[in-house]
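Note that one protein chain of the assembly has been removed; the remaining protein chains are unaltered in position.
What follows is chain A.
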Amino acid sequence: MTVDESFTALPLADLAEAALARARELGAEHADLRVETVRSQLINLRDGHVDGVADASDSGLSVRVVYDGTWGFAAGVALTPENAALLAERAVEVARVSQPVNAEPVVLAPEPVHGERVWVSAFDVNPFDVPDTEKIAHFRAWSERLLRHRGVAHVDADFQAVQECKYFADLAGNRLTQQRVRTEGGLTAVTVDEETGAFETMRTTAPPVGRGWEFFTSNAHFDWDAELDALPGLLRDKLAAPSVEPGEYDLVIHPSNLWLTIHESIGHATELDRALGYEAAYAGTSFATLDKLGTLRYGSPVMNVTGDRVVEHGLGTVGFDDEGVQTQRWDIIKDGVLVGYQLDRRIAQLKGLNGGRSNGCAFADSASHVPIQRMANVSLQPAPDGPSTDELISRVRRGLYIVGHKSWSIDMQRYNFQFTGQRAFLIEDGEIKGQVKDFAYQATTTDFWGAMEAVGGPQTYVLDGSFQCGKGQPGQVAPVSHGAPSALFRGIRILNTVQEAGQ
């Protein structure tokens, strides 16, 4: 695989030379240039008809400097050496204007220089090379397949593809060209009970992936046929299911639901910039503060969590981060204890973590935004000889088996959370019974992970994730994957959402 020719044909080296030379002349201690072209496509169908198709390509460049100990950043769109030099000047000006607000000189962790490197993510068929007619027809056929079933009143289908091309150059001598591709698609079936006005939805549980169009054209990576065959029946059963009785239940949670709980209660909680307060006014802080590193009991001894930006097909995976740091894999939670954070060059240096080295978590979602510390693929590890999902279920006397993610919310220090799911099955005496509806689970992070009795084996492990992780001001979205096995939790509070609504 090679980087898109329309990107490599840009005068990247000339832009770097112009911006970096001007920044050096003006006396910047650090300067980097990023050029990005992010291509994206959204296809939406409603009941098999095209609702909207939108293509966008966002390209631009930006210069970031440290000048007299203060950050400065300027972004623009014209890909000319003149503009690149102008942006370097503007970045220095921004640093000057901001200086009254800066009390802490910026120093970056020293990192090895990689020189000229190219990195391309792993995929077979670039979704932008597939004609729109083919993609639309594919999702239309799937929509019609669902609509043929009794009780399916409406079907929403959505497909999204992104191609991200990036060039990074800095005063230290890095010249990094990278490209990655990701896709996401799903169908949501809706049923309406005409008599009572009640309605329910059920969405496919296919994860977003760092793959191309090949993800949608076979059952090799996700069993689309099984999912689409089962969905109408699952939806009918959900509408007819009893409303859950609130109270304490044991839970077996499928990776298609658990990834989001990992994302919110571990992923964000172990971002060092949050623990330091950089996000305090917006995304929030973290209960997992730096003084607890090495001692905080995050969960039960079966809990092992890693951070990485290297797993193949991961959404957070890339060769080098947006500060030129080579990506890697490391431990965040070991045997239930907090042992690591996600770092960028500034905060790694500031606190001397990881031997004063970044672990490659700087990311900006476009050329117009400044890189900040963003989430790596944060994954819960399976037990090497661990049980199957059925074995986990067999250990439960009264509980719920929860599949698919839906609603989510967590507080600003990552203590109290509430999640729902696509579907929940009652477990009685180790066996799956029918569905229940109107369920939500609510817990405090360390109580929840402390109640995790067992994790499933590698055969239950799924890499799920999101295109839409939000953080920072101005707001930035980042794609990130989370791997998880099925897992068993004891004594978790289940709410009835109809009762919560006071009805």
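Just so we're on the same page, a residue touches a chain if its C-beta (ideal position, glycine included) is under 8 Å from a C-beta of that chain, and two chains touch if they have at least 3 such contacts; residues count from 1.
Everything that follows uses one rule, which is that contacts and distances are computed from a predicted model.
Student: From the list "Metallopeptidase TldD-related protein", "Acyl-CoA dehydrogenase family protein", "Phosphate transport system permease protein PstA" or "Sugar ABC transporter substrate-binding protein", give the UniProt name belonging to the chain omitted from this structure.
Tutor: This omitted chain is identified in its UniProt record as "Metallopeptidase TldD-related protein".
Student: Would you indicate which residue among A:A54, A:V113 or A:L290 is in contact with the undisplayed chain?
Tutor: Of these options, the touching residue for the absent chain is A:A54.
Student: Who touches the missing chain here, A:T8, A:N126 or A:Q418?
Tutor: Considering the complete complex, A:Q418 is the one touching the chain left out.
Student: In the whole complex, not just what's shown, which of A:F7, A:F73 or A:W259 touches the removed chain?
Tutor: Residue touching the chain left out of view: A:F73.
Student: If the hidden chain were put back, which residues of chain A would touch it?
Tutor: Per the touch rule, chain A residues meeting the hidden chain are 42, 44, 46, 49-60, 62, 70-80, 83, 90, 93-95, 97-98, 100-104, 131-133, 136, 153-154, 190, 192, 194-199, 201, 276-282, 284-285, 287, 368-370, 372, 407-416, 418, 420, 438, 440, 442, 444, 472-475, 495, 497-498, 500-503.
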